[in-house]
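Here the complex is missing a single protein chain, while all its other protein chains stay put.
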Amino acid sequence: MAKKPVLTAAEAAKMIPDGATVMFGGFLACGQARAIVKELVKLGTKDLTLIANDCGRAVGPKGEEFFGIAELIHNHQVKRVIATHVGMTPEVGQQNTEGTLEVNLLPQGTLAECIRADGAGLGGVLTPVGVDTMIEDSPFCRGKRTIDGKEYLEMAPIHADFALLGTYKCDEFGNCWYKGTMRNFNTVMATAADTVIAECEYIVPVGEIEPENVHTYGMCVDYIVEGEKM
Amino acid sequence: MAKKPVLTAAEAAKMIPDGATVMFGGFLACGQARAIVKELVKLGTKDLTLIANDCGRAVGPKGEEFFGIAELIHNHQVKRVIATHVGMTPEVGQQNTEGTLEVNLLPQGTLAECIRADGAGLGGVLTPVGVDTMIEDSPFCRGKRTIDGKEYLEMAPIHADFALLGTYKCDEFGNCWYKGTMRNFNTVMATAADTVIAECEYIVPVGEIEPENVHTYGMCVDYIVEGEKM
Amino acid sequence: MEKSEIKAFIAKRCAKELKNGDVVNLGIGLPTMIPAYLPEGVELIIHAELGIVSAGTSPKEGDPNYDPYHVVDAGGSPSSVAYGGGFIDSASNFGLIRGGHVDACFLGALEVDQEGNLANWIIPGKKMPGMGGAMDLCVGARNCIVCMEHTAKGNPKILEKCRLPLTASHCVKKIITEMCVLEVTENGLVMTEINPEFTVDQVKAATAAPITVAENLKSMID
Partner (left out) sequence: MEKSEIKAFIAKRCAKELKNGDVVNLGIGLPTMIPAYLPEGVELIIHAELGIVSAGTSPKEGDPNYDPYHVVDAGGSPSSVAYGGGFIDSASNFGLIRGGHVDACFLGALEVDQEGNLANWIIPGKKMPGMGGAMDLCVGARNCIVCMEHTAKGNPKILEKCRLPLTASHCVKKIITEMCVLEVTENGLVMTEINPEFTVDQVKAATAAPITVAENLKSMID
């Protein structure tokens, strides 16, 4: 097993080109690669497609201006958002109304499962969630199926060019451990992108994360970035 | 949150009636509820359908006669086996040839995913594994589908009356932690049965398993059994 | 009934639906008041979409478990894990929800109808919030209970057929309001309990769907 390259947040952000599709782990930016986000803002990377549970927060837990990917939206760097909830970032609705931002909403479990399906090599997801709702018209919905008398939607797997993880501890081989509610979408996103970058609060020696307690396996991680300690 | 009832292995075994469908976690009986198995052998519970990766071992790691569910097979208590590999238990092939034991083989990832699908409320599994093989004739295969030019089999979810987990530590609320390779099918099986019994080596106080490191959540476990410490 | 008492009254009645050890998900607003009214001996496992199996209280700054950057709730506020709870990833967590491992979810409605269809996530043309985990919960929880004020500004919210985009169809099993308890059956809405402050006719007038009155109609206050 080999050590994974450690990049600065700025170096990581530079890897992401205009027009890239990027998964961001995090739930209202808890468990999000916020240091890389800040560098993307500085770079002004354009026309991004974001895949995330939500669009972060306009105000952070201690009053910070912008918290997580909300800043990319406010800075008009995003052309499309695939998310489950954007109510904490009114700017999303605003830009959508203005016609400059495409928004695809999916149920939270469906988004997680479609990402997992991609990472796990499955052809799609058969879920009862969304039947008889607007989700039937989603670009990710392939149609309705009846199985044993119950209706299901067949949803398509979701893949990205990059997945940016927001982890707590990451060892030198890329094994990650998430504190509290940081885990959320990070573990599935780590399997569903061409390039996976794990931002962490602490780079720790191999062995500090017990083999039984690894949350994201080093084999899924391509690069490590040390972010801010909170 | 409430404490889960602690049963003896004998009490747990008595809950399982003749003809029951029972999932056994474990891989060659590592991570298997072996104490409950021994009591099922004593009781002579009949006509069981077993769902497991394999059928255990005729000989244990230190020369024990029978290790895990192999003994149920040898004792003619099983009418059907759903598994991925039965080569370490030649008795299975023998009884199958004699026509007394039905055997359904599935690829290992497919078995895991079909169990997960049931526990996760999904309508089925779309997997590329098994295309153009005998799996197309499996009773769990609903047919072949072409998605974006690639062929997939649609496999049915798998459910059981009972799931018997073989865990290392289990706290009083039923949260489980698996050592080493014990985890295998246990985590998905814990979600896919009407009644879930966690056999463990050690019952530990709540809090000993860190909230971030719980492998099977207490909300999925109905009963706890303290088995042998190895 | 005073306006201020209504929510507490509904939450109190909702609490009677629960038994010890139930795994429940509580929507925002009124449903979060339910735990305050649980009978003695009833402890719940509060399931949180964000990834807490058995969520605890919301700690304030200065509390030992206050950790607003690592442990938050679905609103982004500091949260905690209860004694014996665990943290979980989103795919596994919603697997538990869809898989029927959550006993009940309590949530409000913009509209609910006699078929148990529920609309509570969007008003077209107004701001775009997103469904979050609501659709998953309505479909996945074994028991989906709407708890809300019976009307909105005097207009019925309980209808023959929802007009707003649905959150889920055929999901609601029971509706609990300050006026009554309605069960959703194959034959439409059946009133099983009534708040003695109201008459059956008053309930019917406030409801835009036919109501069958149960033979053994009970009082909500017992």
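Things worth noting here:
By written order: A, B and C. Residues from 1 in each chain.
What we mean here is this: a residue touches a chain if its C-beta (ideal position, glycine included) is under 8 Å from a C-beta of that chain, and two chains touch if they have at least 3 such contacts.
Computed from a predicted structure; not experimentally measured.
Counting contacts over the entire complex, the absent chain touches A, B. Among A:Ala20, A:Cys55, A:Leu101 or A:Cys220, only A:Cys220 touches the chain left out of the display. Contact with the undisplayed chain is limited, among B:Cys30, B:Leu48 or B:Leu122, to B:Cys30. Even with one chain removed from view, chain B keeps its contact list with that chain: residues 27-28, 30-31, 53-54, 57, 61-62, 83-88, 90, 92-93, 96, 103, 105, 107-110, 112-113, 115-116, 127-135, 168, 178-188, 215, 230. For chain A, the residues in touch with the chain missing from this view are 1-2, 116, 118-122, 171-173, 175, 191-192, 206-207, 209, 211-212, 214, 217-220.
Basically, only the chains that are shown with their structure count from here on.
If chain B is disregarded, contacts among the remaining chains keep them together as one piece. Centre-to-centre, using mean CA coordinates, chain B is 35 Å away from chain C. Centre to centre, using the average C-alpha position, chain A and chain C are separated by 29 Å. In chain B, the positions touching at least two other chains are 120-122, 212.
Chain C has residues 81, 87-88, 94-95, 97-98, 139-140 in contact with two or more other chains.
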